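Before I ask anything, here is the structure I am working with.
Yeah, one chain of the complex is gone here, protein chain that is, but the others are all in their spots.
Letters A, B and C name the chains as they come in the text, with residue numbers starting at 1 for each one.
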Amino acid sequence: MKETFIRETATVDLDNPVLIEGLPGLGLVGKIAVRYLVRQLKAERFANLYSPHFPYFVLVGKKGGVRLLSGAFYYWKNKNAKSDLIFFTGDSQAQTIEGQYEISDQLLNFAEKRKVKMIITIGGYRVETKEKPKVLAAATDKTLLDRALQAGAILSPMGSPIVGTAGLVLGMARFKKVDALCLLGETRGYLPDPDAAKSVLEVLHAMFKFDVNLTGLDDEIVKAEKMVTRLQKIEEKRALQAEETRKEEDKKITYIS
Amino acid sequence: MKETFIRETATVDLDNPVLIEGLPGLGLVGKIAVRYLVRQLKAERFANLYSPHFPYFVLVGKKGGVRLLSGAFYYWKNKNAKSDLIFFTGDSQAQTIEGQYEISDQLLNFAEKRKVKMIITIGGYRVETKEKPKVLAAATDKTLLDRALQAGAILSPMGSPIVGTAGLVLGMARFKKVDALCLLGETRGYLPDPDAAKSVLEVLHAMFKFDVNLTGLDDEIVKAEKMVTRLQKIEEKRALQAEETRKEEDKKITYIS
Amino acid sequence: MKETFIRETATVDLDNPVLIEGLPGLGLVGKIAVRYLVRQLKAERFANLYSPHFPYFVLVGKKGGVRLLSGAFYYWKNKNAKSDLIFFTGDSQAQTIEGQYEISDQLLNFAEKRKVKMIITIGGYRVETKEKPKVLAAATDKTLLDRALQAGAILSPMGSPIVGTAGLVLGMARFKKVDALCLLGETRGYLPDPDAAKSVLEVLHAMFKFDVNLTGLDDEIVKAEKMVTRLQKIEEKRALQAEETRKEEDKKITYIS
Partner (left out) sequence: MKETFIRETATVDLDNPVLIEGLPGLGLVGKIAVRYLVRQLKAERFANLYSPHFPYFVLVGKKGGVRLLSGAFYYWKNKNAKSDLIFFTGDSQAQTIEGQYEISDQLLNFAEKRKVKMIITIGGYRVETKEKPKVLAAATDKTLLDRALQAGAILSPMGSPIVGTAGLVLGMARFKKVDALCLLGETRGYLPDPDAAKSVLEVLHAMFKFDVNLTGLDDEIVKAEKMVTRLQKIEEKRALQAEETRKEEDKKITYIS
């Protein structure tokens, strides 16, 4: 695997699709929001993104199968004749600087190939206090930005950075003649933040009128808190394991050389 | 050396070979297991893998010769007309993220070229307590997984990661239409763990009925403990040397410029 | 974006252009000096440089737009029939070793394509005490160096290093048959140093007789000190955010896997 690539697993026809992107980041806001929509709309997976810039481990599944870290594309056909939707989420962001640019580039190539004209990226925006999370917007196009502001978002402050895929996709969108909007939910950042995801989804709902029930996210919040504890334990184990492996490597003991 | 490559040193014909991989990792479980089989079966080396992602030093041999860090392929022809075996082990895993993907990719290319249909990767699984090590299995194919479970392995827990070559080979096997099974022996991880290797070999023996005497591994365990002390001293010397060299480099003193 | 590239946004004809480069570095001396000239001469932007070796975030602008980190080229046509000027400045230096060489290489390619025969790079030179900053010069050509010395610069001490773009452009200029001069203003280095930039501009003014009023830089100094405080706060926020994101990534929690 020399570089990031996207592999389609099903052939689908989409009308004027809008791409909504949410990779893991601050508060996992983007990932929670996108995954919630995927589940609610029963969107179907049709492509995967692989990269040699993702961390080099695989994850064991329920029945002993394994999978590479990856990104996944899901589609939902809109019966009301408005835009179809493509969702993109995944396990990780790139772990190298060039990988970050490469993955955002591949995402934009895929969007262009699929005749996507509008991309929405979702992430977290770090704040200290914790009231109802606001949603900050930035966009490549004034009309798109105004729609977000009318839908309840506020303007991102000048000079603030947007780190990773959520930002780079906007920065590079101009090279592909695609409009892009970034919605960042305020979050403390430490733990998965379904509240911040909910605020972003409310803005998206006001903008696009998804036929999606958001109260289900409250139930998800409870489930999430339980799952977090379980997954944190697994993660601690992985980190310890990786550290032991590095110690082993560093020792370079050649047993029975 | 621009990228990882494999160089064959002998031409061999193999029937339906099964590839068994064990690079250094947690507890050196994979390396110990594979090297033991290589010795017991008197498998012969027929190819080497070199990579610019291995650490940049060479090792001095017994008679003053040197060798690059590398991986080595050994073959064993099965007189009972079942599958022949290819073993792969080596000095190190890749030291960069892209290198990890590149080496696993080259391994799978080589397997595909050699008409390998089944790959078994071996590694360690970190646990705190130390009883008789269990063997955890994950696989790309249910039939293969069931064979492992019947042979005494238990299911890898959902959500656990498999780091490095042992995992990436399974994750990328689907791109080559090869089945793969990963066997991880429970180990504390600090030191070479021939006990964990022995547990894995017992599962392999039950699966494939190798004509291999495993009690010899007990003798190896004693020898290993002595060799560990000697090699740890050499390793400390290397690390000190590398650190001195880095200090020297950092000073960038141009003597007699 | 596989590698650094330069994109022209306007077509301009330039006579015997001289390229003046100042990327962020020690004391931001190069960037302050170049930006001051760009403003005073009302130079117009005509090209941008993008690179996958820049940090992977975008910056939000005044009206909610975003931009990639980049370098920018500005031109100024000299009505007195002497050389036209090209200015180059930007947000960041490359973050990788190969990226440093790649960006300097692309800069020199662009200069060669534009028939630039002389390049001036500007940076900071670290000193402890703080008197009126002197300007240290180094050059690929004796005549050019002498002009700088006559204009008030002093000779860079033998054996001193020039780090980053300001140095690499000089080191690689010989491959393009271009002459290059480096002017480093003495600076403590911690904060933006318009005083050091002013010293460099005085040398440039004596060399090239720009029609530029340097007293305006004093006003800029006051404004700068206020802006620094504001931007430092934004920067702290970004660094915290990036740290939170890394913690999130490190946890690798797969929510609703």
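List of remarks:
Here is the rule we go by: a residue touches a chain if its C-beta (ideal position, glycine included) is under 8 Å from a C-beta of that chain, and two chains touch if they have at least 3 such contacts.
Every value quoted in this text rests on a predicted model; they were computed, and no experiment measured them.
Touching the missing chain, out of C:L49, C:L68, C:I122 or C:C182, is residue C:C182.
Mapped onto chain C, the footprint of the missing chain covers residues 24-28, 31-32, 35-36, 39, 55, 59, 91-95, 97-98, 100-102, 105, 124-126, 137-140, 142, 145, 155-164, 167-168, 170-172, 182, 189-190, 192, 220, 224, 227-228, 231-232, 235, 238-239.
Seen from chain B, the chain kept out of the figure touches residues 1-2, 52-68, 95-96, 99, 230-231, 234, 237-238, 240-242, 244-245, 247-257.
Keep in mind that, in the parts below, only the chains that are shown with their structure count from here on.
The best fit of Cα atoms from chain A onto chain B calls for a rotation angle of 90°, in steps of 5. We define each chain's centre as the mean of its Cα atoms; on that basis chain A and chain B are separated by 35 Å. Spacing of chain B relative to chain C, judged by their CA centroids, is 49 angstrom. Shown for chain B are the residues in touch with two or more other chains, namely 159, 161.
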